[in-house]
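Sending over a structure as structure tokens; questions will come in a sec.
Note that this complex is displayed minus one protein chain, with the remaining chains in position.
As written, the chains take the letters A and B, and residue 1 is the first residue of each chain.
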Amino acid sequence: MAGEVALSGAGARAGSRRRRRDWVMVACATFIVVIVAVALLAPWIAPHDPNQVDIVASHEAPSASHPLGTDALGRDLLSRLIWGARLSLLGPALIVVIATVVGTTIAILAAWMGGWFDGVTSRVLDILFAFPGLIFAILAVALFGPGLVAPVIALSIAYLPYDARVLRSVALRERNLPYIQACYVEGLPTSAITTRHLLPNILPFVFVQATLSFGYALVDLAAVSYLGLGVAPPTPEWGLMVANGQASILAGYPEESLYAGLLIVLTVVSFNLLGDRLATRFSVRAQ
Amino acid sequence: MSTSSQACGKARTGRIRLWEIVVLVAVLVTLATVVAGCGGTEEAATTSPGTGSPGDTLQSTTPPADGLVDEITWNLGYGEPTTVDPLKAGDYGPCFIASQMHDTLVRYTPDWKLQPCIAESWDQVDDLTLVYTIRQDATFWDGSPVTVEDVVFSMKRHMDPKTGSIWAAFYSYVKSIEQTGDWEITVKFTKPDELFNKEMGTVGGAIVKKDYVKQVGEAKYGSGENVMGSGPYKMVSWKPGQEIVLEANPDYWDAELAPKVSRVKVTFISDTSTVTSAIMSGEIDGAYGIPQTNLAALEAAPGTIYFGPSLTVVEVVPTNGDTPMGDPKDPDVRTALSMAIDRQAIVDNVFSGKAVLNKTFTPPSAWDPEAIDVYQAAYDKIPGDAPDVEGAKALLEGKQGLDKPLVMALAAGNEEELRVSSIVQQAAKDIGITIKLKPLQAMDLANVFYVPEYRKGIDLVMTWGWLDIPDPLDYTSLFFGEGALFNWINYRNVEVEKTLDKARQTFDPVERANLFCEAQSTFTADTIVVPLVNPYQTLYMSDRISGAPCSFAYMWIPGLAMLGGTK
Partner (left out) sequence: MALFVAKRLVALVLTLLVASFLIYGSLYLAPGDPATQLAGGRATPEVLEQIRERYQLDEPFLTRYWDWLTNVLQGDLGQSFVYRQDVSSLLAPRVGNTVFLVLYAALLILGVGVTLGLASALRRRVGSVVTAATAIGMATPAFVAAIVLITVFAVNLGWFPVFGAGTGFLGRLWHLTLPAVALAFAWVAYVTQITKASVREELSREHVETARSRGIPPRLIVRRHVFRNALIPITTVAGLTVAGLIAGAVVVEQAFGISGLGSFLVQAASQKDFAVVQAIALLLVATFVIANAIVDLLNGLLDPRLRLTGSG
């Protein structure tokens, strides 16, 4: 835990920072809100049908009707990017939800029951650490075929250990704190202690971990689509668009790949920075 | 392992100021736009979609060169062959490789004239008898002579139903093949067959060594390094997934085709971007069938692109007779799809104008030169020059079962196929039919055509088909009749089959053309396939080499032996 101390700033510095508004965090949060809104409102704000092929309008430059131009098949790039936000954000969201829920449950159970259960789960999680997420996803696709389902489940399993590990140490630490001990003394049942006292105090850390994981999940899932093992064409999805656009780069039209890639980077940066800032806040508060 | 979790949480960023992030993002975006803008837009503008047809100069040969070259790299754009056994070589790659290593009974020139090869001469004694005189000086790579026994064996292999030859259809009228002299073979027919001798210039007439095949076994011949031919190039090594290496045969019996390139490394890159990059970087010295979607970029390659006449047909072939689309008794759904497609747009936008639209099963480039007028008159009557979406929708009124999506297979990583398929998909959507695209790896896709198991779950296949020779009847034998190789929906029409049969028995070109056009009007109306375009043959050669043939005949002639160094 040594690194955290240095980065979160020793004592006094943390205090002075709290008084200045953190613009980075505001910007990231704003971007995330915007991109999620865009994804949700896609059917209403996208100017065109993202799959409408208009071969005559291939590779058009930006214009009034096509603000970002068109791709090789004449499809509107802006609409494809907007609709692409849906799948590109949905996948990682699913992964994060599953990994967090299952991971948190395991973490709390392990921290609570300790003993052999803790030992066994730690070993199992250690083994799962051995599988880089992407390899796991590829293995799943080889077994169950391409699409969204197999990679999402595989990545959820691959991300479990990270969530479980971090939350386990948090849970352990919380468990030993006086207020929890006090509950014991008062004779409260374990389930009540867990749900009413432990969980709410862990939630901030769960949230932080989820935010941090989102970025990795997005990158991994986009990579699966890029490799052609995810959703099939012509579905709009950022990773797939990067792959589709690659053929056009050599013809002198890198727009599709670059725009989709840029969106991926911006989204991941926002989630990473946000998660980072939140983590700092909570670890400071915890001290 | 536990340490990595700590590490995971450690990626903290310290103090970042907002303005720094904004500046960096702005720099990124500007870079992206600048980089994008600097793209070869100039080149792209000049090669704007043109109208391919009459003005283009197509050539069947390229400037000859006679320098000696040590080694070149040649690429097979449609993926790795599964075998080079003439029996089973059915795709572009296998045929090309097989033709460099095996000689055929007769041989085509690049502009489709038949010349002697292993057969020194031939004589159509009467309608039912064909006599070949075999040359006496041809030898296999191991030095043994090519004997009449080898020739008879090679031909009869295709007739044995157990071997499952894909060329069997061209031997279907043969009654017997016998050695009738020291160097003479007589082929007797049950019915007159105008196709037969022409087909002997393709891989269907390739000569293998009988003893060698018996030695390695029929099943193993042609896979890996188990090949013995008499051609100008011999198989040195085959690393699956990597490359095939061919070496010049120094003792090739045909002095005019003595190879000038000592070694040819054959690669199997089928991904459009990768092939384009490889060509531009000089990694590939030559390739047929280069990606026509990237023609503009390829102009900057260190070599030249040539265009020639081709027998390739781009079409959608139904594979599943249980769907409304594949119903052999009701062509309306297929016809509707065909009506809704804008073929000229495909020519202009996918093939950069280097193609001709095609309205029927066999392309104009396959017409017999001696009967062009007959074919042309019939072709003009066929609809399809422009799309008719309203008419298509009208045709579909009242049809049941159209809401079930259809699955169309195509080659993965192939930009041309993806674009054509997307256009077909959109046209289908415009008339209320849903098509889902299923990209397949090169080898899987090739197997769709020849192995029934691979067709499970597929309803349509985007096909880069071809005719072997410029004779429309070559293609019809593969689609009509029970058990025909590509007749997956089991289309039967007795009239059509009889007329085509009669046409095949007719040696006179004009008479044959009339019979064919009669059948054509029926089967075109039945839309047995949805024809799209007939692309030009493309050939790329780097500045180091020249001389390869540029017409579709390249499939059957040892074009690598026609290459020479330009220095």
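Observations
Quick note on the criterion: contacts are C-beta pairs under 8 Å (C-beta built on N, C-alpha and C of every residue); 3 or more make two chains touch, one makes a residue touch a chain.
Given the structure is predicted, the values throughout are model-derived calculations rather than measurements.
Taking every chain of the complex into account, the omitted one touches A, B.
In the complete assembly, the contact with the undisplayed chain comes from B:Ser223, out of B:Thr109, B:Thr163 or B:Ser223. Only one of the listed residues, B:Gly143, B:Gly217, B:Gly241 or B:Pro369, touches the absent chain: B:Gly241.
Contact with the chain not shown here comes from a single listed residue; of B:Gln115, B:Gln136 or B:Ser281, that residue is B:Ser281. Which of A:Ala61, A:Val97, A:Met113 or A:Ile127 touches the hidden chain is settled by the complete complex: it is A:Ile127. Counting the whole complex, the residues of chain A in touch with the unshown chain are 2-3, 5-7, 10, 123, 126-127, 130-135, 138-139, 141-144, 146, 215, 219-220, 222-223, 226-229, 239, 242-243, 245-246, 249-250, 252, 254, 257-258, 261, 264-266, 268-269, 272-273.
The set of chain B residues touching the chain not shown comprises 1-4, 6-8, 10-17, 20-21, 23-25, 28, 32, 35-36, 38-40, 223, 239-242, 269, 271, 273-274, 277-278, 280-281, 283, 412, 441, 443-444, 447, 451, 453-454, 456.
Simple rule for what comes next: only the chains that are shown with their structure count from here on.
As a whole-number value, the distance joining the C-alpha centres of chain A and chain B reads 45 Å. Contact residues of chain A toward chain B in the complex are 1, 3-4, 7-8, 23-24, 27, 51-53, 55-56, 58-59, 72-73, 122, 126, 129-130, 161-162, 165-166, 212, 228, 232-234, 244, 246-247, 249-255, 258-259, 262, 265-266, 269, 272-273, 276, 279-280.
Within the complex formed with chain A, the chain B residues making contact are 1-2, 4-6, 8-14, 16-18, 21-22, 25, 28-29, 32, 35-36, 39-41, 43-44, 272-273, 276-277, 280, 293-294, 296-297, 342, 345-346, 348-350, 412-413, 415, 418-419, 422-423, 425-426, 429, 436-439.
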